[in-house]
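Yeah, one chain of the complex is gone here, protein chain that is, but the others are all in their spots.
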Amino acid sequence: MNWNTWLPVLVVASSLLPGLIIFFLREGSHRLRTVLNMAGAVLKLALVGQLIWGVFHEQVYESRWTLAPGLDLVLHADTLSVLFVALSTVLWLVTTVYAIGYLENSPHRSRFFGFFSLCVSATVGLALAGNLFTFVIFYELLTLATYPLVAHRGTPEAMRGARIYLTYTLGGGMLLLIGTVWLHVLAGPAVFVEGGTLHRLPEQYHPQLKMIFLLLIAGLGVKAALVPLHGWLPQAMVAPAPVSALLHAVAVVKAGAFGIVRVVYDVYGVNFTDQLGLLGILGVVAAVTIIYGSVRALYQDNLKKRLAWSTVSQVSYIALGTAILGPVGTVGGIVHLVHQGIMKITLFFTAGNYAETLGIHKVSEMNGVGRRMPATTLAFTVAALGMIGIPPVAGFVSKWYLGLGALEAGMAAWVMPVLLASSVLNAAYFLPILHRAWFRDPAPAWPAEHLPAARLETHAALLWPPVVTATLALAAGLLAAAPYSPLEWASLIAQREYGL
Amino acid sequence: MLTAQWLYGLAGCLVTGIGLGNALLGSSLLKRVLAINVMGAGVFMMLIAVAYRGPDLAPDPVPHALVLTGIVVAVSATALALALARRLDREQDDG
Amino acid sequence: MADTLVWLVALPLTGAVATLLLPRQANMIAIGSAVATAVTAGVLVHAVSAQGALHYAIGGWHAGLGIALRADGLSALLLLMTALVMLAATTYAGAYFSSAGQRRQLWPLWLLLWTSLNALLLAGDLFNLYVTLELLGLSAVALACLGGKTAAIRAALRYLLVGLLGSMMFLAGVSLIYAGYGTLDMAMLTAAVGPGPVAWTALALMTAGLLLKAALFPLHFWLPPAHASAPAPVSAVLSALVVKAAFYLVLRLWLEVFAAVITPAAASLLGALGAGAVLWGSWQALQAERLKLLAAYSTVAQLGYLFLFFPLLQALPHGPARDLAAGGLVILALTHGLAKAGLFLAIGVIQQRAGHDTIRELGGTAQQLPATTFAIALAGVALIGLPPSGAFLGKWQLLAGAVTTGQWLWLVITVIGSLLAAAYIFRVLGHAFGHQPYPGRPVTVAREEWPALLLAASAAVLLGLAGLPVWGLMEIRL
Partner (left out) sequence: MNSTTLLAFDALLLISTVSLAWASLASSDERRGVILFMAFGLLLAMAWSRLQAPDVALAEAAIGAGLSGALLLSAVRREPVGLSRTGAEPVQNHEKTDYRMTLRWTVTLLCAAFTATLGWAYLSALSFGPHDGLPRAIAANLEASGVSNPVTAVLLNFRAWDTLLELAVLLTAALGILALGKESPAYQPAGVVFEGLIRWLVPLLILTAGYLLWVGAHAPGGAFQAGATLAAAGVVLRLAGRHRIGLPAGIRLRVLMAAGVGVFLLVGLVLMLAGRSFLGYPPALASLLILVIETAAMLAIAATLVLAFAGGRPQTDVLANTAVKLEASTASGPGPARPAGSGGTSNDCIPEKKAC
């Protein structure tokens, strides 16, 4: 029983098995379900800790399972995958606590937590994928696991949102599949190797490789919400708060961005992609998405819709980082993957709290909410400032490295204006909210006050998660230089990618 | 290739064609069952014509066995088809 | 070990005669012979993987004179699928047919159908194939009208007539072959057959007859009413196994016996018909009002995928690429068999609980039967071809074959077909999220729901993850 081959499988199984068991639990057995959820989350955290320590010390973790001749299911832990696995595990633990509080006495919880665990297993599997074939399998499993979560409430809008979500993601999945098959036929199984493998192919394959790249990026762009393919994100806001938090901060959206990073760095190799002239296209699409997402966010009165459009623009920072040639730009892009996750999940937790406690759904209803729920609004403020890029919150770090990378790569001419414009736009749609929350006096009565203001401003399980993630965002900014911090880890990744 | 062989064989092909045509065009169920039986008879003619090896030589017994089996299979299929039709009529009569 | 070939046919046949003669113990005998046949199928697969292809000369006469039974990788796999589907459907049929009278009529015909399937998959003689095809057709028709509903009987009658026409055309082909080559044994014919009017016409006739029985696109009109109105366990077996047996024969004839005669044009014609089946079947399934009609049209579509493989297999030269594609074809067929049977059994549970299977009013029942809805979801995943189902590997090989041989049309058809399949599956699953009271216990009707769940799960997960032996077995040829 070689520990190095079984660890990745255990990491995936630690949320898969509880999920499958929860499916067959009776609806009434709350305690058993909570114990299973928490046990799975904590076990996964411990395993991932061991994984981080191991990968840092050059340990090789790989398990391989042959599905068909030439098609292997490979789970391989390298620096990039460990970063995404760590992010998913931490945020899954926090979101589980939040979900248990949020879904108090609502129906179908066995089904919800079952698919919730399947969704995280798919995300972790996707992160640990060792080749493009395994990535595609977990990419499609993610769609299957998240559809029931988006459609959980069963209301007509939820069904409509879920249908749109399914159409986009299955379409994207099909494009990705075609690209992967074409690549597989052309160059054999596409194993993720730092620096990529395709530059050795002869000259006449290049037009086909360009076509395959466009297919892969289109397939991944659906989940990464690149502009023409982002339509499903605002519609999927009908899902309950923990789902939109997990979906839009960690699982679905990041899967797409993570896929783009994998394809550019570990399949094509960033220099070969640049040589093919594809980095420019990716950069342009990312830039357009950043601006368009922020502009649309301005006009959204519904708080969750506004956050959704903000996610559309923020995720494209990662694509922009990938498009910037050079290690510093890469660090900026990859570290933003973590920072954006932490900040955005805080925003969604706080939005969920407002809706659950005071019945607030619209920005216009948020006058004086800071007085009624100070801790939640404080967390909201920290995350919002981070999104704008104001130090010391984490967002500033990634924007700083993105700018630096652009300068170093000589692409500053068009990257800097994009960064500045998007920061201004972020400020334009976040600061008014902060102003309303803190400096306006509240309306006579809240739309629907569910939980009376007892010792805490809201249910404990709803309050602590945003506070924890807000502090994490703050810590990621302040302690950026500490060992095992996201920034350090991102620079380790960049070193190994560029072979420095 | 004996004259009798191709004479009866071609007649068999003709009967098969007639059977197939009417099986596709048959107006009533009974007409179609009849057509399928005729088509079968045509195929059997082709088989038995192959078995014939001239007046002096004993014929090849294998096609004979095949046709025997074919006839019994055809009659059982016809029986089932007619039973189904009868049941449908009974449904209509008191339906 | 060659005796297992005979036992595979003799066991269900003995079971059929026993259930006919001892009606009171019919249930016990039926379950007993089902388990025994399934075990024998397992033993056969093990024997084939250990010793290679098996031959058995019946009566001791060498192949030319007597009839030879033979089993290679392909037939062993299909026999195993038949055994699994029949075993699950047998346990379900016992619970589905409540009245003892109906069960008494069911078991003999049920086991005769199983006998004909096993005999067909093992047959090595063309005329013997005609007799097994006829036995398959008649027992399927007799089972289809067991429900006694007028619609079922009318559909069964049309199915019988189409089947008879198909068999007669097949027989015409066989008679031409005997006239030309003087033998009926497929192994000897493979060596003897060469391009010429006799081979072309005979193959055309036999293929036309088999396409009628396999309900490929233009000739599929009889399938939806027949499969939709038959009782659930019967339509499960019809859709999963009976139609596939005819496909298996086309595969045998085209890629083995008449391999020297096949032209790219002919293979592309089959591919085009398959493409038509995929599009038309999926489109009709999307419009279907009732679950069973949806499942029946889905069968028409899924068979289309299998026929898409023909132009690929014909274009690929003998070698690893072609073996991969052949393995993909078989795993796609196996997954469809298990998933479709699971789907029909699940629909049977819903139909008996709700009294109807119209998709619009499905909401309440989907809540009452979460395990059944989960089975439909798993079967749906396998039908669409999403991972981790075996169909995903099958469609991967289909796409890879299309790219390798440069036949891009089949790739586009497969993609459109899969998206349409996703549309009609999730249209059904959408109803599972309504707000009706939740029964609290996930598995409400244990005995009836487990067969469907196990079949769908094995299609959606087991075949996907443990699919490698399929390629291993496909290496073993006659």
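For reference, chains read A, B and C in written order, and residue numbers begin at 1 within each chain.
Simple rule for what comes next: a contact is a pair of C-beta atoms (placed from the backbone, for glycine too) under 8 Å apart; a residue touches a chain by one contact, two chains touch by 3 or more.
Everything quoted here is computed from the prediction, not taken from an experiment.
Within the whole complex, touches from the chain that is not shown fall on B, C. Screening C:L74, C:L87, C:L117 or C:V131 for touch with the missing chain picks out C:V131.
In the complete complex, the hidden chain is touched by one of C:A179, C:L398 or C:A421, namely C:A179.
Where subunit C meets the missing chain, the touching residues are 3, 6, 10, 13-14, 16-17, 20-21, 23, 56-61, 64-67, 69, 105, 108-109, 112, 115-116, 119, 125, 127-128, 131-132, 134-135, 138-139, 141-142, 145-146, 153-154, 157-158, 172, 176, 179-183, 196-198, 200-202, 205.
In the full complex, the hidden chain is touched by subunit B at residues 1, 3-22, 24-35, 37-38, 41-42, 44-46, 48-53, 55, 58-62, 64-69, 71-80, 82-90, 92-93.
By our rule, only the chains that are shown with their structure count from here on.
Our note on geometry: subunit A versus subunit C, Cα centroid distance of 43 Å, whole angstroms. With centres set at the average Cα position, the gap from subunit A to subunit B is 70 Å. Residue ranges of subunit C in contact with subunit A, taken from their complex: 320, 323-324, 327-328, 331, 370, 374, 381, 386-388, 392-393, 396-397, 399-400, 403-404, 411, 415, 418-419, 422, 426, 430, 433-435, 438, 440-443, 464-465, 467-468, 470-471. Those residues of subunit A that touch subunit C in the shared complex are 23-28, 65-71, 73, 107-108, 110-111, 136-138, 140-141, 143-144, 147-148, 151-154, 158-159, 162-163, 166, 170-171, 173-174, 177-178, 181-182, 184-185.
Touching subunit B in their complex are the following residues of subunit C: 127, 130-131, 134, 137-138, 141-142, 145, 150, 153-154, 156-157, 160-161, 164-165, 167-169, 171-172, 175-176, 178-179, 184.
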